[in-house]
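With one protein chain removed, the remaining protein chains of the complex are shown where they sit.
And then subunit A:
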Amino acid sequence: MRKGQQTWVFANKPVIVSTGVSGGPFEANGRLAADFDILHDDLWMGEDSYEKAQRVLMEEASKTALEKANKKKDDVQFFIAGDLINQITPSSLAARTIEVPYLGIFGACSTSMEGLALASFLINYEGADYILTGASSHNAATEKQFRYPTEYGGQKPPTAQWTVTGAGAALVKKHENEKGLPVVTSATIGKVVDLGMTDPFNMGGAMAPAAADTITAHFKDMNLDPDYYDLILTGDLARIGQNVTYELLQKNGIKFEREKFQDCGLLIYKDDQPVQAGASGAGCSAAVLYGHIMKEMMKGTYKKILVVATGALLSPLTYQQSESIPCIAHAVAIEMDI
C-alpha cells in the first residue's frame, strides 16, 4: 500500500529469513571480519580476473543465504541483484549460476535497498514466496572502471572513499506467523537529487542531499516521530557525507540523537586502515546490513532500523563530459517481529 508520496507500507510484513555475506582480504582485516560468512585472503579468489572474482562473491553470498534457510534454488522464484560494473555483468553471471528467474537492477551503491524494497513489494502482494536479493562490489574491478589502474601511484584526496570488496544477499519470504525474525515494514523510494557536485573523489558530499531528501520524505510520508527508529543507517556516505546529511536533516526538522545515526562506510573498516573518508561500493551496505546489523538485530541490540542506501549514479563518461553527479537514496525500514 502506498502511503504519502513515495513510500510503500508492507502490511503483510515480508520476512528476511536468512542472509549471506562474503568479503575480500581488506575486509578480513576490518572491524566487522567476524560478521562475514566467507572471507577470501586473495583479491583474485581463484579466478583469472577481478570481474570474475566479483561474480564469485555474489554467488557465495547467495548460496550461503539459501543454505542457512535450508532452501534450494527451486524454492526461490526470483533473484534481484545489481552492482557497479558495466551492464551489471557480475550479477548477471551469478544469476546464470544460481538459475533462478532474474531481475537485474542498477542503483549504484543504493542497489542493496532498491533490491530489498522491490523484493518486499513482490512478496507483500504474493508475487512470490521466496526472493533472493543482493548486491556486490569488488575494489579492483570498480577502481579499474571508474578511476585509475589499481597500481597507479595517484594521490587520493582525504575526501576519497575505498570501494568494498564484498557481497551481501538476503532471502526474503512471505510471512507465515514466524516469530523473532526481522521483517520489512516499509520502503521509501528516493528521487534523483543533484546539487551540482562534480568531484568523483567526494561521493559522500555529492550523495548527502539525496540521503537527506529520502529520509525526510520517509518521516513525512509515514508521519513518524524521528525517534521512532533505534538506528538510522546510511549506506556509504562516509565521514563527510554523514556530517552533512545530519545537518541537512536538522534543518529539515528531522531531529534525533547523533549516536542513532550510523553509516556502513564508517563501520566496516578499522580506523587505522588507509581508506581516507570511509568505505563505499554496492557491496558496502549489503555486506554491513546483511552481516553485522542483522546479527545485532537478532541479538536484540536494535529493534527498529531504517536503512538508507545511497548511490552516485555517475559513469566515467558523464564525468568526462562535465556532467555533475546525480545521486539517489532508497530507505527500507526493518523491524524485529516479536
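Convention: a contact is a pair of C-beta atoms (placed from the backbone, for glycine too) under 8 Å apart; a residue touches a chain by one contact, two chains touch by 3 or more; residues count from 1.
Just so it is clear, contacts and distances are computed from a predicted model.
Hidden from the displayed complex is a chain whose UniProt protein name, among "Maltose/maltodextrin transport system permease protein", "Stage V sporulation protein AC", "Carbohydrate ABC transporter membrane protein 2, CUT1 family" or "NADH-quinone oxidoreductase subunit I", is "Stage V sporulation protein AC".
Only one of A:V15, A:I98, A:C264 or A:A277 touches the absent chain when the whole complex is considered: A:A277. Note on the undisplayed chain: of the listed residues A:F36, A:Y50, A:Y130 or A:F219, the one touching it is A:Y50. Between the chain not shown and the residues A:A170, A:V244, A:A279 or A:I328, the one that touches is A:V244.
The residue from A:K68, A:K144, A:K220 or A:K260 that touches the chain not shown here is A:K144. Of A:G205, A:G235, A:G291 or A:G311, it is A:G205 that touches the chain left out of the display. Not every partner is drawn; the one left out touches subunit A at residues 48-51, 144, 148-159, 195-197, 202, 205, 208-209, 239-240, 243-244, 247-248, 274, 277.
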